[in-house]
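For this depiction, one protein chain was excluded, whereas all remaining protein chains were kept in their positions.
We call the chains A, B and C, going by the order they appear; numbering starts again at 1 in every chain.
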């Protein structure tokens, strides 16, 4: 009987998979503009890379500005990043509304983080929001995240912390789940590359998707190493502003070496 | 002599395996009520997830209240969680007695933890007991575990610590291995979601199995991040009570995203 | 040409493998006494487990007292533990001399650790010597390793530290590479279960092989958790002597659950 029940369960699972397969095969998928195809492929890779590098877990998201319409951006529907496929990528406008997405898709509550940063920062074409673990303790305390080595030179201009209690005028559920809070976060970010969110996570931005991924990974690493440096008990010397500016130019040259390696790793 | 003991032990283990094999082959397995089949499948998954997420090692256990008989609960026989299959799930009553389990099964010494929490807390349908590593140092010191971000908002109501020395009136083997100690632990837990056990581990409860697993994973993560925040040396700002309440409602909405991801990971 | 060279290298490697295969096939291997076969299998498993659990890296060793001759013990020839097979197990007497080992075998410089502990401690049938990473900082400082939870109750009787500089009367190469130093280490260990070795590692003993492995793993874990507890900054409550004694009896009952799980893991 237990055996029968098990077989029945298996049957049910099989049927579900079959039906979902048929649905996928028969629904006319919107044919992706050839211009987008590669970008979407990279966006899927970025999701997998950030999960593999342990910047994202089941939560968090990465987006890229729409290549031909700067007032739109591309991001996965609400889904664990490790599971994202090209079919899950949705186009959003800067009000956070999905454009032409399947009706059964649900959307990230915090897509306003992305929308409002794209609105305020025309120089930015990619945004990562994560609960990057080693960064959380910095967002929860008053200790500033600073560049301990050249790989995180992009922290040199400063890393502000977003206090949602101030932005909302009181206690919230901690989520940046509307345009007002999104604007406040974008305001806190200013012209910087990284902003922390107290009791929540951080946001990392760049002019390209691979650079946003690179910065997200090395923001996490820097947080871990800065904590260790602090624990050693001596004075810590960080990169100064000028060193940071100069080292950032090196990262422009070399960051694709990491992107290529990470992409290969998740492609296995 | 040591050798003789070893051989004897091996003989015993061999016999046990043989008998359990025979038992499995010959005892007509009690046909699980169709209502149970899915729940048992999820309970097996929960065991594997908690081992994979390193909340459980060879020890610890997760249970779920019986779906049709609230005075019973389901839990694995005494076995490393990573090895649990549907055939290892046993039904227990609130006195910790197994109902209809194969005679060769051994049972967790600490099933009274689960029994007494189910007795005292009708709102709770799932219990995890673990030696969650990063949590152990909090249970052994007087530093309170507090929610460093929204993912662990369920810590906001407070996290009491169970001192078995007080409950037992003296030194014990540290195990909650009878109803009296189980009741005392349930008393310490009160209406909270997590209680620490000094020199031992912790207990995490929720109204559903996936939520109990979610809370167990993020209790471990929070402990790790809170230690890091402490090591940074500045003041740490935790979620306050009101933020915690509001953020817990978000977790109700989104926790299955993690459950689905983790389940897929262990199904590979 | 480069191609030729590569092919030549491959040819050489192939020939070597072939010849070694033939050698293995044709040399009459000393037929292992049936009494030993299982024990040797377990000793090989112990090597693999301790490497997998990251107690051993390329260095360190685990031994077991000879089952029928208490004045002999079994241990791998000098080899990284992860690579040990049954054919690498050598029988040693208590002077550290190999009995009937192939002439081409080299032997661990520190086999005297094992020999002298077996000589001094008839109650002990298994010894692990490792550079267990989290334990090293305790051996290098004056902070005593103490049991933070019941899984490491075997630390409750106390954990002495061996200072080789005192034993040798001056600077050494840090190795316990002769009988005199082995005796001094056994003296430091006394009737305890674990002794640290300053600037080097530790030694863990038990009456059975699975228990020695269990203790070695949880000595490492305890060191990691005790450091974390210390970093939290409050007072830490360890198991007291009586709790330790009582909890050790529980470990006698349950440690094979871990052994079985770990063995399966390395058997994959």
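Here is the rule we go by: a residue touches a chain if its C-beta (ideal position, glycine included) is under 8 Å from a C-beta of that chain, and two chains touch if they have at least 3 such contacts.
Source: prediction; values computed, not measured.
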The chain left out touches which of the shown chains?
A, C
From the list A:39, A:75 or A:115, which touches the chain that is not on show?
A:39
Please pick, from C:57, C:91, C:187 or C:245, the residue that touches the omitted chain in the full complex.
C:57
So one chain is hidden, and I want to know which residue out of C:73, C:92, C:112 or C:138 touches that hidden chain in the complete assembly.
C:138
Need a quick check: the contact residues on chain C for the chain that isn't drawn.
1-2, 5-6, 9, 57-59, 78-80, 82-83, 109, 131, 133-134, 136-143, 165, 171-175, 198-201, 227, 230-231
On chain A, the omitted chain is touched by residues 35, 38-39, 42, 65-68, 70, 125, 147-151, 153, 207-209, 221, 224-226, 228-229, 231-240, 242-243, 246-247, 249-250, 254, 256-258, 260-262, 264
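Heads up, the rule we're going with is that only the chains that are shown with their structure count from here on.
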Determine the groups of chains connected by touching when chain B is not counted.
A | C
Comparing centres built from CA atoms, which chain ends up most distant from chain A?
C
Same or different contact residues where chain B meets its copy chain A, judged by the half mark:
different
Between chain A and chain B, what is the gap in Å from one C-alpha centre to the other?
32
Counting only residues that touch at least 2 other chains, which ones in chain B make the list?
231
